[in-house]
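Note that one protein chain is taken out, while the other chains of the complex remain in position.
As written, the chain order gives the labels A and B, with residue 1 at the start of each chain.
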Amino acid sequence: ATTAVAEEWNVSLWGSPRAFTAHVEKIAELVDEKTGGEFTLNISYGGLSNNRENLDGISIGAFEMAQFCAGYHRDKNPSITVLELPFLGVSSLEQEVELSMAVYQHPATVADLARWNATLLMPSPLPQYNIAGVGDAPAALTDFEGLSVRATGGIGAAMETVGAVPTSMSASEVRQAMDSGVVKAVAFAPHAHMSFGTIENATWWTENLNPGTVNCPVVVNTDALDGLSDDHREALLGSVDEALDHYIANYNGATMEAWGPALEERGITRVSFSDDEIAAFKEAAAAPAAAAWIEQNSAAGLPAQELYDMVTGMIADGS
Amino acid sequence: MATASLVLTDDSTLSKLDRALLRLERAFALISGLAVFGLMVLAVVSVTGRNAFQNPLPGYVDWIEQAMPLIAFMGISWVMREGGHIRMDIVVGQLKGRALYLTELITTLAVLILMVLLVWGSWAHFQRSFDFAAPMWSRDSSMDIALPIWPAKLMAPLAFGVLVARLLLQVWAYGRAVVTGQAIAVPLIADAATQARMEAEQLED
């Protein structure tokens, strides 16, 4: 292919520009720079698709790049939901990126996403979904008994094992539900706790429960990627690392720096559980969830055990 | 919101087909109404479960999302038959006889083209969520309790398919009306006042 043709890609995100989209904004900037404005990424926040239909849009060819979360639709992307299992023990965003990239490059994952004509480009690493809540702060895991908590997917299942009552609703309804007492607690990443206003009500936050997180990749349309000139493709793929560095620096910087003071300003108690408590929680929740995941996805024809072993192995090696 | 119906019938094949299709359309519309009723019952169960038994209905939102296509789509053809879909009839209301039927024929053809394409488009949407090889044939699932979504997605092409049949019938009926000057099996324009009176009469017990 030649480099003379100007190339414009449409990118489907949702919501508004935020820490969660900083890497996409950055990669657009880098690609534009590297190609002298010949290859541009035209980012749209919600104009091109619903967030739950971004993979459909990629498969149709309506746009060339998109972001989505694996937990929105497990059956669309079973392979990457391994990264959403509870209590994997991931401790940093850097580690989250490394694990994600390994899973994304696994042949089973590549084949899984190929059903959507999609190629995984990079993750949008999120910290652990610790829980913020109203009422008496839990001192021990037994205090979760009967607590209504907004938690989806694997985290919801994990909470159920200690007697909590997981309830589902869209993120935009969470604040209302908390105001109205429909839920007493909410599991979110810190930036979401801030942007969806759950900390306005909350009186406590679990500092070290670390029940898990969601995995939200950025994908590109495979045909569009193959159709790029070599220079343009290199400009795009060669910018991934720098975009992710920018994302992590921004998240750890701006967002996490705002998080501590945000808790203190509102007098929110940080709840810390003992190592024994956490270990007990893990035992109750993590092993059964992993076993169920492996069984279900093996039945669906995925090398589930292999994917799970790869992820847990990397974590054990401290990578 | 003009919801009143004014459809003439006679002994012709066209009219018989119209009434046969109407029976199907009314059945579909009743499914839609029952789904609304179901939504109400679901909320009662959910609220009671949460407040009285500390045990909310798992996947309440997922179930609502599954029911919505039933409510939104199933009655679409019936409302078209009754001439109930909202429109601005300032211009078309001035027309009479063949000029009117010709205009209606043209706009009905336009709707037919749209709906044929949308049967294709919504079927493709269904197909992407459906996989014979997968457990529960599911390739797309709901967020909370991972219900297969394909049944809900199938409702769109199903209801739109019935609407396409209705539109084909209406194209035939308007075409016939252009020739004969007599419109049967299609909703006639009552003047706004007659329309409102019929609407009000629907409320009498």
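To be clear about the criterion, contacts are C-beta pairs under 8 Å (C-beta built on N, C-alpha and C of every residue); 3 or more make two chains touch, one makes a residue touch a chain.
Everything below uses one rule, namely that contacts and distances are computed from a predicted model.
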Name the absent chain as its UniProt record does, using one of the following: "NADH-quinone oxidoreductase subunit J", "Aspartyl/glutamyl-tRNA(Asn/Gln) amidotransferase subunit B", "Sialic acid TRAP transporter permease protein SiaT" or "Peptide/nickel transport system ATP-binding protein". "Sialic acid TRAP transporter permease protein SiaT"
Of A:L113, A:M169, A:I199 or A:L263, the residue in touch with the unshown chain: A:M169
Option touching the unshown chain, where A:V11, A:L85 or A:A177 are the choices: A:A177
Sole contact to the chain not displayed, among B:V7, B:A29 or B:A177: B:A29
Under the stated touch rule, tell me which residues of chain A contact the chain that is not displayed. 10, 16, 44, 46-50, 52-53, 56-57, 60-62, 169-170, 172-173, 175-177, 179-182
I need the residue numbers on chain B that touch the omitted chain, in ascending order. 1, 3, 26, 29-30, 32-34, 36-37, 39-44, 46-47, 50-51, 61, 64-69, 71-76, 78-80, 82, 84-93, 103-104, 107, 110-111, 113-115, 117-118, 120-125, 152-153, 155-156, 160, 192-200, 202-203, 205
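The rule is short, and it goes like this: only the chains that are shown with their structure count from here on.
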Residues of chain B that touch chain A when the two form their complex: 50, 54-56, 58-62, 124-125, 128, 133-135, 138-146, 148-149
How about chain A: which of its residues touch chain B in the complex? 52, 56, 59-60, 71-76, 115, 146, 148, 152-153, 156, 165-170, 182, 296, 299-301
